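For this view, one protein chain was removed and the others were kept in their places.
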Amino acid sequence: MTPRQRRMLWVGLIVAGVSAATFLALAAFQKNLLYFYTPSQIAAGEAPTGYAFRVGGLVKKGSVHREPDSLAVRFTLTDGAAEVTVFYDGILPDLFREGQGIIAIGRLQPDGRFQATQVLAKHDENYMPPEVAEALERSGKLPPVDDFRRMGR
Amino acid sequence: MTWHEFVHMGGYGAYVWSAYGLTAAVLLWNLAAPLRRRREVLARLRRWYEQENGR
Partner (left out) sequence: MWAFLHRLASPRHFYHLTGRWIPWLGAATALCLATGLYLGLWVAPPDYQQGDSFRIMYVHVPAAWLSLFVYVFMAAAGAVGLIWNMKMADCLAVSAAPVGASFTFLALATGAIWGKPMWGTWWVWDARLTSELILLFLYLGYIALQNAIEDPRTAARAGAILAIVGSVNIPIIHYSVEWWNTLHQGPTVTRFDKPAIHPSMLWPLLLMALAFQLYFFTVLLMRARSELLWRERRSRWVRELLTQDDIQPSAEREEATP
């Protein structure tokens, strides 16, 4: 083996070793790397009950109720398979609207409702001018926000 | 689009323009740094050769 081949082998071994170690570490921490839980996971009892976590889903159409004279709001999150009702009192991001993907941070109450302390909007990967979006909506071809459905499976 | 709309950016002017301003600053710095470095290296080399010749 020439010195050059030996160096090549070393580089290959480093890459293989580090990749394997990283793969194992990521596989071990898979759960902790999830940024949020889906309503389906909550329904299946996979979400923690003792401490705060995040839930992500689409704001169900027609489910948003705002309290008059305050910032309090109640809405339903869905991932297409399961739903969870969220309570929140605070400022909502600009992108918050019905049908929008959002992430709520808070605790699951004993009665199964979710009390949020912060609400973040998750925008999707689709970009288009408003006129195009309107035309697509009229023809019923507006791309579904499939992010959460994909994750809910 | 009018000038006003361009600056206002639909209410997101502060965000859009600070992002572009920051980008411009970083790109300009990355352009200035190698130019400065080149002057430095040329000066250092000249000193280095002078020392070598002096010996």
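Residue numbering begins at 1 within each chain, and the chains themselves are lettered A and B in the order written.
The working rule: contacts are C-beta pairs under 8 Å (C-beta built on N, C-alpha and C of every residue); 3 or more make two chains touch, one makes a residue touch a chain.
Since we're looking at a predicted model, the values are computed, not measured.
Residues touching the missing chain, restricted to chain B, are 1, 6, 9-12, 15-16, 18-20, 22-23, 26-27, 29-31, 33-35, 37-38, 40-42, 44-46, 48-49 (touch as defined at the top).
The omitted chain makes contact with chain A at the following residues, 4, 7-8, 11, 14-15, 18-19, 22, 26, 30, 33-38, 56, 91-96, 100, 103, 118-134, 143, 147, 151.
Following the convention adopted for this analysis, only the chains that are shown with their structure count from here on.
One finds 38 Å separating the Cα centroids of chain A and chain B.
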